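This is the structure, below, for whatever I ask next.
Every protein chain of the complex appears in place save one, which is left out.
Chain lettering (A and B) follows the sequence in which the chains are written, and residue indices restart at 1 in each chain.
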Amino acid sequence: GGGWAAQPPSLAATDLFWQSMQGEARAAAAKEPLLASFLFNSVLNHRTLASALAFHLANKLASAAMPATLLVEVCREALAGGAAAASGHPALGWATALGADPGAAAAAAAAAAAAAAMDRTLRLDLLAVMERDPACTQLIDALLYFKGFHALQAHRVAHALWTTDRRPLAYFLQSQVSKRLQVDVHPAAVVGAGAFWDHATGLVIGETAVLGNNVSLLHSVTLGGSGKKHGVRHPRLGDGVLVGAGATLLGPVTVGAGAQVGACSLVLEDVAPQVTVVGVPAKVVGVPGVAVPALHM
Amino acid sequence: GGGWAAQPPSLAATDLFWQSMQGEARAAAAKEPLLASFLFNSVLNHRTLASALAFHLANKLASAAMPATLLVEVCREALAGGAAAASGHPALGWATALGADPGAAAAAAAAAAAAAAMDRTLRLDLLAVMERDPACTQLIDALLYFKGFHALQAHRVAHALWTTDRRPLAYFLQSQVSKRLQVDVHPAAVVGAGAFWDHATGLVIGETAVLGNNVSLLHSVTLGGSGKKHGVRHPRLGDGVLVGAGATLLGPVTVGAGAQVGACSLVLEDVAPQVTVVGVPAKVVGVPGVAVPALHM
Partner (left out) sequence: GGGWAAQPPSLAATDLFWQSMQGEARAAAAKEPLLASFLFNSVLNHRTLASALAFHLANKLASAAMPATLLVEVCREALAGGAAAASGHPALGWATALGADPGAAAAAAAAAAAAAAMDRTLRLDLLAVMERDPACTQLIDALLYFKGFHALQAHRVAHALWTTDRRPLAYFLQSQVSKRLQVDVHPAAVVGAGAFWDHATGLVIGETAVLGNNVSLLHSVTLGGSGKKHGVRHPRLGDGVLVGAGATLLGPVTVGAGAQVGACSLVLEDVAPQVTVVGVPAKVVGVPGVAVPALHM
C-alpha cells in the first residue's frame, strides 16, 4: 500500500510523483526517438497526472461519434471530481477521511477534496500495476501501455458519470471500452482503490458487483449475474481478493477479504475470508498463506 | 417471443417500432447534449431501422482498406435482402412462411419479402437483448451500444454475402468483426432469429455450426471444431438453448432444444433436450426448470 498524501491540483508544481514519471518519459524519449512525439504529447506536455490520463484515455476511446476533443473534457471533469463534488459521489468518503468536511465546506473546497480523492485513487491504481506485475518496471509503462489500467480508469470516469445521472454518456463509454479494450464493466459497478486488472482481455463485471480495495483480477474473469432480474445479482469481493485467469463467479455471492480464487474456477457459493478455492465448482483447498493474496501474484 | 408482422420498407412511415426507438433517441439527446450529434446521425436521421443499423455497422467496421461509404452500401444491400432475393438465401424460407411465393412471384416481390424477413429477424434480435438483459432498458441501447448485437448483425451481413458467393468480402467482414468486436464467427455458420450474444468478447463459432432460434450465448463461448478436416465438424444447437460464459463445445455434437450448458463446461458429447449439463467434461445435473432457458438468464 502507498502512503501518498492527497494533493490538490495547486500543488502540482511540487508533485514529486508526477515529476518522477515525467523523468521516466524524458529518458524513454531520449532512448527511442520514434516515441518522442508520443511521450511529449502524452506525458511531458501535461502539468498533472490527471490531465495526462484524460488525454490518453480520450485518444484511446474517441470515435467518429465522439471526437477526442469532446471526450478529453468529459474525462478531465470526471477525474477532477467535478461530477463527484456536485453529487455526493462516494469519492467524498475519501475526502472526508482525508480531513475535508463537505457539509461545511464551500463547493470549491468540496470539489478540491473530491479531485484529491480521485487523484489518490488514480495513484494507488498506478502503483498497483507497478507493485504486482513483475513485467512492469516503470510507472509510465502502466500509464501508457497497460490495457487493464486504461479500462479501469475509463470505468472510474463512466462510474462518475453514472452516479451524476449522465447515464447515456456512461453507457457510451462502457460500450467503447468493451470494443477498444475488451473489458465490459457496467458503469454502476463499485470498484475500490488499488485495483489491478492484469492483461484484462475478456474481463466482465456486472451492474450490482461491489469490489473492495486492493483487489487483483486476471484476464477473462467474470463477475456475472444470476437469473434474477432485480436487486443485487452480482458478486461482492472483499479487500485484497485475488481472482485467477478465467475464473467465473456468478450471482450475489460474497468472497471474503483476503480470499483467493484459482484460475479456471467456477464460484456459485460464498467464499470465506482468507481461504483458497479451486475447481469447477470451486472447493476450499487451503489458505493463501499471505495476508493479502492480491499483492502476491 | 415477439409478434411483429414483417413490414415491407414502404410501410416505414407507419413503423411504430422504429418510431418508438426514435423517441428514445430524442429523449436521450435532450438529456445528454454531448451525444446529440451521434444520436441524430445514428438514429434520427434514418427513415428505417435497417438503414440506421447499416450506418452504425459501417462506422464500427470501416478501415483504411474499406471506407464506411462503401461498407454502408454492402450492409444496406444485405439487410435489404437483396443478396438473398438473388440467390435463394434461407431468408426466403421466412418469406415463404410469411405468405410470399418465390416460385411464382416476380423478382421485385421476392426481394421485398426477403427484406421483410431480414427486418423481422433484426427486430427479434433487438428484442432478445431487451428482454434477456436486465441492464438493457431501451431498444436504442441495444442498437447503439451492445457489442454482441453488433457482431450478430455483422454476421448476418457476412452470411448473406457468403450465401451469394461473395466469399472474399464475407471473409473480410469476419476479420474486421474479430478484431473490432472480438467475436469470430465463420460466415457460413447458420444462426436462427432471436439470438442474444451477451458481452460477446471471445465468442467463437465455427464454419459448420448451426444454431436454432432464440439461442442465448454468453461471452467466451466456443462452438469449435473437432480434428476432422471435412464435413460437419461443429456443434448444432436446438431452439432456446442457453450456453453459459466460457463454455466450450467441440465437434459435431447436438445440443437438444431447451437444454442449458453451464458456465465453464466442456461439452464433447450430445446433450439431450431440456437438460442441464455442467462440468469438465459436462455431465447432466438436472433440468432447467423452464421451457426456454435462453429467456431466463
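General remarks:
The rule we apply is simple: a contact is a pair of C-beta atoms (placed from the backbone, for glycine too) under 8 Å apart; a residue touches a chain by one contact, two chains touch by 3 or more.
What you are looking at is a predicted structure, and each value in this text was computed from that prediction instead of being measured.
Only one of A:Ala64, A:Ala107 or A:Ala263 touches the absent chain when the whole complex is considered: A:Ala263.
When the full complex is taken into account, the listed residue touching the unshown chain is B:Met66, out of B:Met66, B:Ala109 or B:Met130.
Contact with the chain that does not appear here is found for just one residue of B:Ser37, B:Ser175 or B:Thr254, B:Ser175. Considering the complete assembly, chain B touches the hidden chain via residues 63-66, 70, 74, 166, 168-169, 171-172, 174-175, 178-179, 182, 184, 186, 201-202, 204, 206-207, 220, 222, 224-225, 227-230, 233, 246, 248, 250, 264, 266, 280-281. In the full complex, chain A touches the hidden chain at residues 28, 31-32, 34-35, 37-38, 41-42, 59-60, 134-135, 141, 144-147, 180-182, 199, 201-202, 218-220, 244-246, 262-265, 278-280, 296-297.
In this text, only the chains that are shown with their structure count from here on.
Averaged C-alpha coordinates put the centre of chain A at 32 Å from the centre of chain B.
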